[in-house]
Structure formats: structure tokens, C-alpha cells
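Report on one structure; see the data block that follows.
Omission of a single protein chain aside, the complex is shown with its protein chains in their original locations.
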Amino acid sequence: MIKTDKLTKRFGNFIATNEITFEVEKGEIFGFLGANGAGKTTAMRMLCGLSTPSSGSATIAGFDVYKQTEQIKKNIGYMSQKFSLYEDLTVTENIRFFGGIYGLSNQQLKTKSQQLLHDLGLEKEAKKLVGALPLGWKQKLSFSIAVLHEPKIVFLDEPTGGVDPITRRQFWNLIYDAADRGVTVFVTTHYMDEAEYCNRISIMVDGSIRALDTPRNLKNTFNAASMDEVFYALARSAKRSE
Amino acid sequence: MKQFYTFIRKEFAHVLRDRKTLLILFGMPIVQILIFGFALTNEVRNAKIVIYDQAQDVASQQLISKIEASRYFDIAYAVMDRAGIEAAFRKGDIRLAVIFPQGFNNDLLHTHHAQIQVIADAADPNTATTLTSYVTSIIQDYMAAQEPYQITPQIRYLYNPQLKGAPNFVPGVMSLVLMLVCVMMTAVSIVREKETGTMEILLVSPFSPLMVIISKAIPYLLLSLINVTTILLLSTFVLKLPINGSIPLLFAESTLFIITCLTLGIFISVKTSSQQVAMLISLMGMMLPTILFSGFMFPVENMPLPLQWFSNIVPSKWYYNIVKAIMIKGLGFSAIWKETLILAGITVFLLFVSFKSFKIRLS
Partner (left out) sequence: MRTIRFLLQKEFRQIFRNRSILAMVLVMPVMQLFILPLAANYEVKNINLAIIDNDHSSYSQKLISKITASGYFRLTGYVFSYKEALHLIEQDKADLLLEIPHNFEKNLVREDHGQLFVAVNAINGTKASLGGVYLNSVIRDENNDIRLQLVEPVRFQSQPVVEIASSNWFNPYLDYHLFMVPGILAILVTMIGGFLTALNIVKEKEVGTIEQINVTPIKKHHFILGKLIPFWVLGNVVFTLGLIVARVAYGIVPVGNIFLLYGFIWVYLLAVLGFGLLVSTYCDTQQQAMFIMFFFVMIFILMGGLFTSIDSMPDWAQVVTKFNPVSYLIEVMRMIVLKGSGIRDVLPKLGVILIFAIVLNAWAVVNYRKTN
């Protein structure tokens, strides 16, 4: 689904992402870890077609990140770090808007938004302004909207920042549901317990990928009891921070 | 005190980091002075007029040569009937038409009475009256010069012998620029912190809210003083308009006016909650009224009475008078204490009101 080869992004002299190479399979939940400033968001923006790479190559669902960004965009969903639904629109209006611009038919919009509201238990809030919802609900709503058009891949940039453990658990249930439907999930996170939920994870330090395997194998390799320890072992060597 | 410096440093960092805004902040007064100094003039010059000389005789030629000698007109000669003139007005090609009737000289010699038609495009009444009165006085002066018992008024133009625009607009530009920069920048930068939520962080800090607000205003005070200096330098050296009065007094009064504007900005920021609203208010509500009511574009005494009253609460009007008095007339503090007092009064009032509603918001 995702395939990168020595993908690099430079800002002047600063190398934000340095020759990263990896592959993600269909239906996989791929955790993309790294300390703040390690270059995760930059890498993700390149994969989504928001940012043009400086060198290296990558294909997303078979489309080239240099030339076919618009085809890529049809096949992916994206949820940014910064909450970015329209706060001055209601829940339904946001669903209809984003569904609409992905080209869902009126019939689809209707059934899908009902389904979504039902799944999230938001029926009562359908006519509320999104700005008035608690953060946890906003995040779940963002995710559901990001996969509304059934993309092949969904990119999640720190989707669970600032929400309580119960909501996080619920959020991950949504992710599993999507993965079960065959959606490839590419997720960055700071929570090491979440890392354990992923099929495979990569850990970035100073713009490069230092480790890439299943959580279990990583723990074995680093002789660690938890992902936390793995992460510390790697991130300690980091030279840059925010 | 140390905390206070920290805050001010932070504000400066914000202001200095945004290069585009900074460029505009410093560029604005320069561009305004240049536009007002070199492009705009209330004088009517090079107005396109048409002379249709049906007479083509000695008298008409003599008068036309007098009109030609004036620098006010850009003259074309054409054969034009009323419909032709109207069409030319509609297209905006000409502003005035002068028609000498057939047999002009004949009439003058035999009946001692001849007529010239002057037709103006009065869609612009100012230009129309000015042009008509120029033509009229050229002709009348020429005719009158040959008569006995002359009364000649000797006119002296005080403060501005060459009738330049600068003495009028430099004080105007100063009040306009200071008003806009201070009001808009303070209002927007405070509301922006409200919008992004950082204001709450500042308010929960052990630092008094009043200090938070004051530290936001100080960078703009300094920027504005730089602008005042730029304007004064430009007007002295580029426009050759010297400062006749005391420079320290001028700076002191400018500082007072800047503080007035900053408090106005604070007042707006306290009353609004989104950047867009704050901007629209400071822009629509400040710019045009400042241009209109300070009196540098249009004489205040010609306005309807309610508007004249209203002009009294426009701070820039008072500042405009102060700058005019110090800079152009060279007067001292005794001539402007009243204006100074009014500005100070407005400032205290605005501070009081905003501080009060600021407190209400917090509790």
C-alpha cells in the first residue's frame, strides 16, 4: 500500500526527514513513532501529498507522490494533529461537507451519516456546532469523517492527543474496525501503550528510521519489557528536540 | 519588574518576527507622505477643456490667448455643439467647454456687450466651480485692467505662501497613521491571544492582567514613535517643510496621542472576541472617520451640526490641531493646553471603561 525509498525532505540546510525507506501492507496498522521534532509529521505530509519530497521516491496505493498527488488524495483519508473540522458548522453539516467533496452521492451521504452518528452515539448532537463538543468526541468525529469515503489508507497524526484513556480505547476500537474493513492505517503517536496495538511500528530519531518491526520483535531485540523502554533506548541518542 | 521585561520582550518578538506586517507598518507612513506630497493636490491643474471659437476675431483671440497663458488648463480646440459637449462629458474626455459666439468682437464694439458661454461638467462640483471661476476671473481681470478707479487687494498667504498641500496634510498623515497603527495593532494582537487561548495562560500567571495588557501596548508605542520620527524627517528634508515650534513638545504631544490610540485599541479588544470583528471595527470605524473628521480633508465647520459635535470625540481631530499649531504656526503649549487636556481626558475615560469591563470578564 505504502512504499518509500530513501524519501527525504530538506528545509534549507535542515534535513527534516532523512532517506526513510519502508513498506506498509494492505490492512495493516502501522505505528509511526518518534520524539517531538523527529520528522514524523513532515514524513506524513509528504505521503499525503501536502508536501513535495526533496529526493527519494514513494508510492501510495500505487500512485507516485511527485506526479500523482491528486490520485493519492482520492484514495486516502487524513486527520491532522490540529483539530481541523469546521467549528462553526454542525456535526451533520461537517459530515455532509466532507462527504460531498469526496464525491459521495446524496443517497450514500444520507445512509453514511446516519450510520456514523449511530456508531458514535452522536445522534443527539447532530445539530450541535462542532466547536461545542468535548475534545474526545471531536477526535472520534474527525476520524470517522476521515474514513467516510472509504479510503484505502488513512493517515492519523497524533489522533489521541489530550484525551482520556477511555476515549482513547474507544478511538482504537474505531481504528480496528476500519482495519477489519481492509483500510490501511498509518498512525503517529506518543503513547507507548498505543504502540502495542499496532501490527508493526517504526521509530524515528533525528529524521531517520532507527527501528522497524512488530512490537514483540522490537522488545526482544532491545531486550526490553515494554515499548517504553525500547523507545527510551532509541530516543536517548536524539540530538535534536523541539 | 523583571516579569514585566519578560512580557515586553515576548511582545517585541511577536512584532519583529512578522516581517510582512513590519514592512507595512514602516512603509505606510512613507508611502502616505509621498502620495500626499507628490501625487495629490486639491488644486485643479491640467484640466481638459475645450474652446469652441465661433467668432475667430480679434477680441476672441485675445481672450483665448489669456486663457492659454494659464497653467490650469489643458486646452483643445474643437467645433462642438451642445450634443457634442454632452457626449464628451459622458465619456469623461473634458471637464469644461468655453464657447465664443459668432460676431463676438462686433457685439463688443457696437453694442458694448458680448457673451461667452462657459459650460461645466458639474458631476464633480468642486472642479466645476473652480474651473468656472478661473475662466471668469481671467476674463474679468483682462477687461477690468483697462478701467479707472482700481481697488487692488494685496493678498498675503500666511504660514504657507506657496499654497502647498504639505502644511495641511503632514499633520493629517501623522494623525491618520498613528491612529491606524496603534488602534488596529493593539486591538488585533490582544484579540488574537483571546482567540487562540493564550490569553488565558497569561491571565492565570501571577502577573496582573493590567500589566499583561500594558506590555502588549508598549512595542506599538515605540514603533509609533519611530513612525513619528520618520514622518517628521521626511517632511523636513523631502517636502522642505520645517518644524517651526518646539520638537520636544511635538514629541510629548505625539506620545500622548499614541497612548490615547493604544487605549482605544485596548477598549476595542476588550469589547470584541474575534479578530475579524476587531479588524472591521478598527478599520471601518476608524479609518474613514479619521480622514473625514480630523479636518484635514474637509473643513469641519461646513458639516451639519450633529457631525460637528461628533467630530469632538474623534481624538485625531485634536491631535491634528495640536500638530498644526506646533509644527506650522510655531506656537507653544499655551496655545494647545485645551486640546491636550481633551486628549488626556479621552484616554483616562477609555482606560477606565476598558479596565472595568476587563475585570467583569474575569470574575
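Chains: A and B, in written order; residue numbering restarts at 1 for each.
Note that a residue touches a chain if its C-beta (ideal position, glycine included) is under 8 Å from a C-beta of that chain, and two chains touch if they have at least 3 such contacts.
Everything numeric here is computed off the predicted structure, so don't read it as measured data.
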Among B:50, B:64, B:80 or B:114, the residue in touch with the chain that has been omitted: B:114
Touching residue (missing chain; options B:6, B:102 or B:274): B:274
Please pick, from B:56, B:70, B:102 or B:126, the residue that touches the omitted chain in the full complex. B:126
Return the single residue from B:58, B:284, B:313 or B:344 that touches the missing chain. B:284
Contact footprint on chain A, counting only the chain that is left out: 48-52, 69-71, 73-74, 76-78, 80, 82-89, 93, 96-98, 100-103, 129, 155
Considering the whole complex rather than only what is displayed, give the residues of chain B touching the chain that is not shown. 18, 20-21, 24-25, 27-28, 31-32, 35-36, 38-48, 63, 74, 86, 89-92, 95, 108-109, 112-130, 132-133, 135-137, 139-140, 143-144, 146-161, 163-165, 167-168, 180, 184, 188-189, 192, 274-277, 279-281, 283-285, 287-288, 292-293, 296-299, 301-304, 307, 321, 324-325, 328-329, 331, 335
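Convention: only the chains that are shown with their structure count from here on.
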The distance between the C-alpha centres of chain A and chain B, rounded to whole Å, is 56
